[in-house]
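Removed from the display is one protein chain of the complex; every other protein chain stays in position.
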Amino acid sequence: MLNMKDISRIYRSDTIQTHALRDFNLQVNTGEFVAVTGPSGSGKSTFLNVAGLLDSFDKGSYELDGINIQGLNDDELSRLRNEKIGFIFQNYNLIPDFNLFDNVDMPLRYRGFNATERKRRISNALEQVGLASRANYLPSQLSGGQQQRVAIARALAGEPKILLADEPTGNLDSLMARQVMELLHTLNTEGSTIIMVTHDPDQARAVGRNIQVIDGQITDHSVYAPINGNATINVNV
Amino acid sequence: MEMFNYYLKLSMRNLVRNRLFFILMISTLAVGVGVFLANIAIIKSMSTDPIPQKSERIFNVTLNIWTGNDASGDLIEIMRYDDAMHILKNDIATHTMVHYQSQVYARELGSKSLTRQKAVVRATTPGFFPLTDAPFAFGSSWQQDHAKQIVIGDTLNQKIFGGGNNVGKTLEIDGKPFEIVGILKPWKLKPLFYHVAYGQKFNPTDDIFAPIETALDNEWAINVRNSATDRINSVSDNRGKNGYFIQAFVQLDTLAQKKEMQQYINNYSQQRLQQGENLRDYDNRLLDVNQWLVHKEVVDERMLAFGIATSLFLAVCIFNASSLLLARFHSSRFETGLRRAVGARMKDVFYQGLVESLLIGICCAIFALLFGWMFLQISINLFPALEHTSDIDGALILIGVIIALTTSFISMLYPLIRSCRTSLSTTLK
């Protein structure tokens, strides 16, 4: 699904060069749920930006769903982002004066679906996150957890190959965080490939595969031991 | 089309959400465009081609003749009766006409009302009508040089008769009867190319067209410029004397005709020189309508000066709008980044901006037309000379809309490019 080989990303300012990623190698297969951990400034965000085609890289090669990213122009990259990738951000990034429907609608607009198809997908996505009845609500009328679920619905609506989540529960209290995590696990069991950046070792431990990034390189592939030795998660949404 | 609607909806939402901002921006832009538009309206109508279908074929005839003892100075477009008669005699031009302007007071003969209507008279020759394409509603021109017959314009026809076909009726002028043989349709000619000098350039077309001989016979005064190097005792006394008051125009359809005509008037000057008259330091002049209007400086230089100022003001308004929009895009870069992240291409962002600038442009156009009309009224108030010059017509409204759209696009361009170029990964944090 995702194959990065020797990826380097260097930020240059007048005086210094920062290697945000250096010779970064990672392969993620279809259906995997990968947690990325690491200290602040380790390069995990850069990794996610490069993986999500939001940022370019200086060296190496990157294949997404069998497509080589190298040399693609902005149109092609945008198309890939739109069709293959779903983003989930720490601060949800919902548009405050769009209702849920319009928020979820946004990526579909750029896909050129007709109105019926968009409507079907939006309803399905909202259904999946359990907010179908609130399609006309504004984000501000929802709790943080609900808002993040809207963001997830937005990511899902395009039926992407891979979900990229950047600290999806970072702004949530523990109860809401749990609900969001349960949702992600359900999606994973239903077949979505997910890469999630997180600070929380418990969350990391709960997923299939862990990687740790330090100084722009993967240092540890070990899988955290499942909590209580039980990898099955009950989903209550 | 669906995307267009979507963007339109987004833009609309944007406008409503940032009301104060857009009101400030659009109104300053609209004021700029409005002032500019009012100025264009004035300059445009001052510089319109009054007779586009044949303006390059109609020529003013200005002769190099002078009977004064000092022949320095530019040529004057007025000529003597004898000169005019010589021009009339030519068999080169397709049409020839000579004229002078007078003014009389007229009423219907036998009417109960004693009120007389002031009427501007064009004392001219039958060639006037085909040359100027004067549109006849009824009747036609007079046939005899000294006929006591006249053609009247629509305005006078309305004033005296309340309109309709009144060919055959008689007007009383100075106690004498004149038969109406033709009536013109409403006729606009701006500028009045056949008489642009001496403050007449934006006057309406004339009320009465009369045979020049008849006008002289009846001593109808020379209303505008009249120069003489002889003592002249009455209007009709001008025949054969050195009184300059007649203007001449010819229609020359081919280059050959023009050459021949030039030769014709050159010969005439030479002939006059041999008879002991003076020549000025310039050649006989045949200027076509547009050259003639430029030569007579029909566009008021003050309006050009104001034009410079209004263009600067428009620039200021564009600068202002542009820097406001830059700030706006700056504050909306989060949303732009998000859209890019979920798959909007740069094109899409640009297109969305374009739709927004279109919407702004339309709002701006509406206000600009409104302001433009207002400023035009103010200008006319402050500047009475403009009164008959300018009117807002379809073409002008179109120009207004185009300027408004263009300016809002220009204002939007740099901010939009900046917003398209914003790096994606930073804006979403």
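As written, the chain order gives the labels A and B, with residue 1 at the start of each chain.
What we mean here is this: a residue touches a chain if its C-beta (ideal position, glycine included) is under 8 Å from a C-beta of that chain, and two chains touch if they have at least 3 such contacts.
Operating definition for what follows: contacts and distances are computed from a predicted model.
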Could you tell me which of "ABC transporter permease", "Cytochrome c-type biogenesis protein CcmE", "3-(3-hydroxy-phenyl)propionate/3-hydroxycinnamic acid hydroxylase" or "LacI family transcriptional regulator" is the UniProt name of the chain missing from the displayed complex? "ABC transporter permease"
Displayed partners of the chain not shown (whole complex): B
Candidates B:Phe161, B:Phe350 or B:Tyr414 - the one touching the absent chain: B:Tyr414
For the chain not shown, which residue from B:Cys317, B:Cys363 or B:Leu396 touches it across the whole complex? B:Cys317
If I consider the whole complex, including the chain that's not displayed, which of B:Leu304, B:Leu370 or B:Ala395 touches that chain? B:Leu304
Note that chain B touches the absent chain at residues 21, 24, 28, 31-32, 35, 69-70, 72-73, 102-105, 114, 116, 118, 173-176, 219-221, 223, 233, 300-302, 304-306, 308-310, 312-313, 315-317, 319-320, 322-324, 326-327, 330-331, 375, 378-379, 382-385, 414, 418
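Criterion: only the chains that are shown with their structure count from here on.
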If you average the Cα atoms of chain A and of chain B to get two centres, how far apart are those centres in Å? 67
Complex contact set, residues of chain B against chain A: 2-3, 6, 13, 17, 334-335, 338-348, 423-425, 428-429
Give every residue of chain A touching chain B within the complex, in rising order. 45-46, 49, 52, 54-55, 74-75, 78-79, 81-83, 87, 89, 93, 95, 97, 106-107, 109-111, 114-115, 154, 158
